[in-house]
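With one protein chain removed, the remaining protein chains of the complex are shown where they sit.
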Amino acid sequence: MSIASPANHGSAWRERSIVPGFGISFGIIVTALSLIVLIPLAALVLKAASAGPADIWALASSPRVLGALRLSFGAALLAAFVNLVFGVLIAWVLVRYEFPGKRFIDAAVDLPFALPTAVAGIALAAIYAPNGWIGSLLAPLGIKIGYTPAGVLMALIFIGLPFVVRTVQPVLAEMEAELEEAAALLGASRWRTVWSVIVPPVLPAAMTGFVLAFARAVGEYGSVIFIAGNVPMVSEIAPLLIVIRLEQFDYAGAAVIGVLMLVLSFIIILALNLFQGALRRRLGHV
Amino acid sequence: MHQLAGNKVIAKLFTGAAFLLCFLVIAGGVRAQTELLNVSYDPTRELYRELNAAFIAEWNAANPKKISGIRQSHGGSGSQARAVIDGLNADVVTLALAGDIDAIAQRTTKLPKDWQTRLPHNASPYTSTIVFLVRKGNPKGVKDWSDLVKPGIEVITPNPKTSGGARWNYLAAWAYAEKAFNKDEAKVRDYISKLLSNVPVLDTAARGATTTFTQRGIGDVFLSWENEAFLALAEFGADKFEIIVPSISILAEPPVAVVDGNVDAKGTRAEAEAYLRFLYTPRAQAIIAKNHYRPREPQHADPKDVAKFPKATLVTIDEVFGGWAKAQPTHFGDGGTFDQLYKPGR
Partner (left out) sequence: MSDASLAADALPVGRPTGHRTVARGESAVVRVVLIGVGLGFLALFLALPLAIVFLEAFARGWGAYRAGIADPDSLSAIQLTLLVAAITIPINVVVGIAGAWAVAKHEFRGKSVLVSLIDLPFSVSPVIAGLVYVLLFGAQGYLGPFLKSQGLQIIFALPGIVLATLFVTFPFIARELIPHMQALGNADEEAALTLGASPWRTFLMVTLPNIKWSLLYGVLLCNARAMGEFGAVAVVSGKIRGLTTTMPLHVEILYNEYMSVAAFAVASLLALLALVTLAAKTFLEWRYADEIVATRRH
């Protein structure tokens, strides 16, 4: 992925490159990152630390907090996985096939970004409530979606939908037809062609989309509270616990849960990014 | 050629942004005319819209220094109190319960501790109570608090941790249980615990819970502010819901206060104080009754409005719970009775 010569092993923490501007671009991104993201988050950590180790442990190990974290992270991973599968499929359909209204549908994929999360929540609640469009169809079957953990999942799938589609689409579109044709001419079956020619370059991009969809979903608040039911230990998400702590004027407690969420998601995202980097190198593909 | 076009667009964007920033700095320095900010809780939206219009007309007719408007901010009572503590520049606060204004007095220097004595009637120009809203015809036959713990009854209430109204709900249920079980604490706790296990959805604020019950069709009984229940009847039609008045309920006193620290900094004390005094005038009391709150001086209200309030046995928070200063930490603080009795995952 980089032209920089791998033979250039200096003791410096960065490899020398003919492309200039590292200093200034690195400076800008690190400054902005610090001012907008890191320093405010440091304030959060500082606040959390003010709670004292005993309180932090008591809070972090309380079943209610653990339940909420499990729901937030579990539902976010599951939603990202659903989006991974359907996102790759939709990207494939949009790039490879022709059908009426394709352009329109292609543009519509971004809607979850644009629809304010509160509106999405209200709309989803209207659809999946027991008296809603879909909820009323499922209710006689004994299936409940609105106001259950399944409702949380629905909201998270909705907000994460564009990510995988948008990361996979360009990779599929830029793929050289010649490789596939060559594989086919050499006698590979269609499935084998897909597996050995298409999957390797798509996988890292799909992973990027997966990470983004997960990351976006894990902290989601606005759309979820309308459809979740918010029952402790069942359908209560971690961000709601933060809000509840805040309303009790317990800033330190809110900060502790916030830091817990941050640390967990950072570990997961870092792991996924490292995995994706390894994948890219292993597959030796752009 | 075309490649340059993109660069020009970006250059234009930067110039535009620079201008905007300058404009903002200048605009930020210009102060608006006298304007009050009323930070209130969730269900008072309709009430204050009408009260504000009446007050502004009355004030501007009598005073040379005009009020251009009264801004409203609504939300869960606790979160509104927190916003004021964090620096929201409220001239007056009109919250769901005294405990939340107490929090402002405790955590900032903007309010004296004795704020509740500065206006008549515990600084509450209107009261309300907690009633049951059920679906038309009362299909589950809910008549009193004892019916709420029956198996298969779904009760809708917001979360007492975030909603002021829900705290009144909780205390009303507690007051009933204390009376019914003759202050046998074990039985009271058992009752509350059973009641909470019948709650399928815990919304964060009163309005959200109203929507859940009325529009999403969830639950059999909705524990509601009386004024919210009347409003729901007015909004969605009296043919859909019924109000049930339980044998005993609580007198909910939503108090009001001028935020001294803010009005003195802004120079709006005279207007803010007049605004709150206005709430006690006959004209305001009539508007209050019209908006389904119980007026303190019903003689000034339209008798038709007053007649709709059912007679109910109401206990006060002071007699049963020793005031908010005591009730808040005991029941809703960290590890309080709500935390103890809410059996998760049932």
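Quick notes
As written, the chains take the letters A and B, and residue 1 is the first residue of each chain.
Operating definition for what follows: a residue touches a chain if its C-beta (ideal position, glycine included) is under 8 Å from a C-beta of that chain, and two chains touch if they have at least 3 such contacts.
Everything numeric here is computed off the predicted structure, so don't read it as measured data.
For the chain missing from the display, the contacting residue among A:Ala58, A:Leu78, A:Met233 or A:Ile269 is A:Ile269, taking the whole complex into account.
If you put the missing chain back, the residues of chain A touching it would be 1-4, 13-15, 17-22, 24-30, 32-33, 36-41, 43-44, 46-47, 86, 89-90, 92-97, 99, 103, 105-120, 122-124, 126-127, 133-134, 154, 157-158, 161, 166-167, 169-170, 173-174, 177, 180-181, 184-185, 190, 193, 205, 208, 211-212, 214-216, 218-222, 238-239, 242-243, 246, 251, 254-255, 258, 261-262, 265-266, 269-270, 273-274, 277, 286. Hidden from this view is one chain, which touches chain B at 2-3, 6-7, 10, 13-14, 16-17, 20-21, 24, 28, 37, 39, 42, 45-46, 71-75, 83, 85-89, 107-108, 207-208, 211, 231, 235.
The rule is simple: only the chains that are shown with their structure count from here on.
Centre to centre, using the average C-alpha position, chain A and chain B are separated by 36 Å. Residues 63-64, 67, 125-126, 129-132, 146-147, 225-226, 229-234, 236, 240, 243-244, 246-250, 253 of chain A touch chain B in their complex. The residues of chain B lying in touch with chain A in their complex are 76, 78-79, 82, 85, 103, 107, 159, 161-162, 199-204, 208, 212, 215-218, 332-334, 342, 344-345.
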